[in-house]
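Here the complex is missing a single protein chain, while all its other protein chains stay put.
Our next item is chain A:
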Amino acid sequence: MSPYSYGRPALKGSVDVQLQTAFSDGNWQTVVRLAAKRAATLKDPYYEAVKICAESQLDGTAKKCGLLVAVDELIKNKKTPDIDTIELYEWACRDFLGYEVEYADTLGPLRARWAKAYPGSSLALQCLQACLENWDLVSAQQISTSLDKTYANTADRRYMFWNITLTFLLSISPQCTNASRKVYSMLAVRQLERAADLTENAAKLESTDRGLLTEEEICLYYRVLLSHGTKEEFISRLKSPKLGATSQLKAGRKVLLCESLDALQTWGEWDLIYNLCREALTLGLEGATTPFFLCDLQLWRKFASAASKVTDSESALGEVQALLKRYIDIKDKASEMYKKNLSLALLETTFRLPAATLNPNHDNAGLSPRVVQIGLFLDQYFERLSAFDDVKSYVAELGFEEVKTLMETVLPKIPDENADKGRQTVLKALECKLRYLLSTCPQTLSPQPSVVDGQIQDKAFQCRLCNNPASLPCETCLKKLVVDAANTYRQIAGDKELLGSIPRMDKDPRLDLALVMGTSLLKLSGLRPRSSEASQSLWQDVEPGLFLQAVLLLDTQLKETPGDTELRLLLVQLYLLLGCASYAHQLWTPLDVKRTIQDSLSPLFFDRISTLSPGLFQGTRPLMEPLRSFYSHTLSDKSPVRIWDAFSAGSYTSILDMTEFDGKLRRSCTLMMTLVEERRAIRCYGGKIDCEIEDHPLTENINDETTLVDKTDYGPFPNLESLHGPPIHEYLRLGPGLSNERSHLAFLSEQYLDLLAYKPPKDYKPSRNTNDVALRDREYTLETLSRLSNSLTDFLHHPSTPSRLTAGETSYYTILSLLAAALLVALSTPRSSSDPVPQTLSSLTQSIKSAFASLQTTTPLIPTPQKEEGKKKPLPEASCIATLPEMPTLACIRATALAIRHSAGFVLALDEQDRKGGLHRDVLAQMKVLHELGGKGVGEVKAAVQTVKAGLGEAGWLDRVLDLVFGEEEEEETEEGDEVTRAVEEVVGGRAGAEEWAGRVVESWREGVKGWGMVRME
């Protein structure tokens, strides 16, 4: 640990032992006494500082003020204090930093003053470190300038580049005034330009020269150029013989190439991209780099895609192919990884060739070169776990004839004659995946007339694969797919030899088959992405039997392959959707999402969790504690984590990236989600919320202008869908994912609730003039209401907001914005009884009433599903399980009702407190109406919870669930539909095999409702 970083500093060497001991023992009274004596006798101001610091360690506000005043004085008098004094003050101020003391206004400038006076001292470096660790960029930049001057042209090059890096950081930081931003930008560019010129022109660069030498220095230059220079400067340097991308590659440095290709792509500089890729890839063949150094798939893709966009694309693509061929000729020397990259590059180039080149005569359109290439690729790689993902996007690009040929002719020929059963099964599983993929591709459909043989058609298309009327996806094909996949599944399960060979395979083929069956069943059930437009109730969209079959089937598979993350995550989402939060949590826990990966992965479980199942928060371990402490721990310092390490190692691009990463982490939607979910849960059970959300250290720099970033990682989901439709996770979420808009609305709504809940602290002693205080409180309340009402309205009116919220959330935030506006009017209307209350108040209350009414009616607490045409098995009338997945909406109704009630209560209470006789009569009347409305609203929620609880308490649920899944036992079976059910039944081992599962589902429902039963409804 560095000496200044808030361990108690050692007093300077000349101090006598007695005082030293008292200080290191923390014997503050004694220190104060001794230091005062020494100050008087020795006339050294240092002792005065020791005294002030010791005093600040004693209780009492006045003592602390002494410290702040002393620091202030040091800054004002322009003298340079000695470093020991600065360290002493910095230590004493440690608890006030960021509150009473802004480092950048106080200790930072003192440090800078000192370092400028003694730049040659080794302590100047510590001053730099101190300023950086307190993220005072202005002072740090100043110090670095002095250091650079002092150490110019020494072998330690860092001083020069620290200065440049800091000048650049400052130029892009909010700490920089707008006036000086330009100056710093220019300064950074100029210094680097000069260095770059030096490098270009010098025959040989010594480490004492001020040119660009290391990879980090060169990359820093390009980063700064990208940000502050012109495109032309960037491009011309990129081509230069010494500092260009190619010369860096020859030195084994790839970073510059990668970064500049990205930049060129955003500028649409295809010619340049093409040339750069060609040069780079030629290097490997000529021995200028190791042969496969640049054989990344991305480079080949960029090369091919640039070639297809340049003017003479035909010959350019020819060149790509020629180069690729030279690599393929030597691929035996490459590792598997690069061999595969080359095969994929071949696929990529084939798909980028213009159709005319590919198939000049248009004969045999099906067996096109594209299909041939896919066939060749699969021939080699069909057994690899990633085979499907590798070819997926290409298959989705094929035309219908090509698809047909691929599936009917090419695929069946892939296993050679003596392929064993294992390999054949793997291929079969792959085929099922491809069939599913195709069900999501529009080229498998053709439009059909809306009237056929005088009959109006409800399906707009005909499926070209099965010739049945269809929409996307084709139900007939999906049903057949489920049945076929189930057959293969059962074959595996019944074959000892096959089962025995599974451990030697890349992946258990049953897993793939289960995923295909599961997702097909989900689609067949009618599941749609739960966007804001989706109708409210899950069961209004979805046929329960098929949906539950999917869950059951996937759950059965998880028992076979418990280690599979994709499947587990899929099930976590499905159980959340089903309202089985406690069971979803059991499945989530073994994934062990902890520490760093929480920011990107925890939304997959925790988003909206307090509204689905507040009871989860009642467990013995605080549910979201690990997440909260991750942020508190990681973001406790103002500076990016480990930033000094990057400075001292001279990793300049790391400094830039770490700074950017830190900025995003502080603006994470997941962070906001964590704070909000916890607060909502605490409120459900009447717990105490530690501090107002606006005062929370983690929201310190978040205001309306901040863009909050969603970093949710959907990577670990299985995804069989094509790019023509939404990815699977959108079907599975409780609603739209995290977003800037929703996070802000949540933040603002919490601030509003904080305002309603505000009570002066108990030990708060009103000043003599109580009226003054009341007046100030009132003013503050009005200001806050006005701000919140404006901000909420603004965010609700963002064009993108409606698509980021569920219908329930939209109502909740809308009503909150109306309430804030209503309260503002209510509290600012003068009491004078003669004037009528402004019209706005009554129209606001009217809007609140109708918005609340529509929230309640569009989401009936106990929905009664109607039997729809084409749907076979609606839920039993008024079944209470219909409500279970709708708990988040119920939670919205509850929260809204309570907000209405508490808002009105807030006004009424103010009226009572006000000694001078309260508010306007009409205002009070309106508020009483709202108060009652809110009360009635929660009452209804309470009753709904009771109904569900009572319903679930009845006996016979196990059978009811199983009936939903398999149909009632005595029910007549219709043909094709039940072929599917029968197939599922056989995979899961029938009703008997599903009993234990049904038990778990019901148990989890009951647990969820139990948690809801304890939620406060007042």
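Here is the rule we go by: a residue touches a chain if its C-beta (ideal position, glycine included) is under 8 Å from a C-beta of that chain, and two chains touch if they have at least 3 such contacts; residues count from 1.
Following the convention adopted for this analysis, contacts and distances are computed from a predicted model.
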item: Name under which UniProt lists the unshown chain, selected from "Acyl-CoA N-acyltransferase", "Ubiquitin-like protein ATG12", "Prefoldin subunit 5" or "Protein YIF1"; value: "Acyl-CoA N-acyltransferase"
item: Touch criterion as defined above, residue of A:499, A:641, A:689 or A:924 at the omitted chain; value: A:641
item: Which of A:205, A:235 or A:255 contacts the chain that the document leaves out; value: A:255
item: Residue among A:64, A:113, A:340 or A:435 that touches the chain left out of view; value: A:340
item: Contact partner of the left-out chain, one of A:215, A:922 or A:959; value: A:215
item: Residue of A:298, A:707 or A:846 in touch with the missing chain, whole complex considered; value: A:298
item: Selected from A:711, A:831 or A:1000 as touching the chain missing from the view; value: A:711
item: Residue numbers in chain A that touch the chain omitted from display; value: 215-216, 252, 254-255, 258, 296-299, 335-338, 340-341, 344, 385-386, 389-390, 506-507, 563, 565, 591-597, 599-601, 630, 633-634, 640-643, 645-646, 649, 651, 653-654, 657-658, 660-661, 711, 713, 715-716
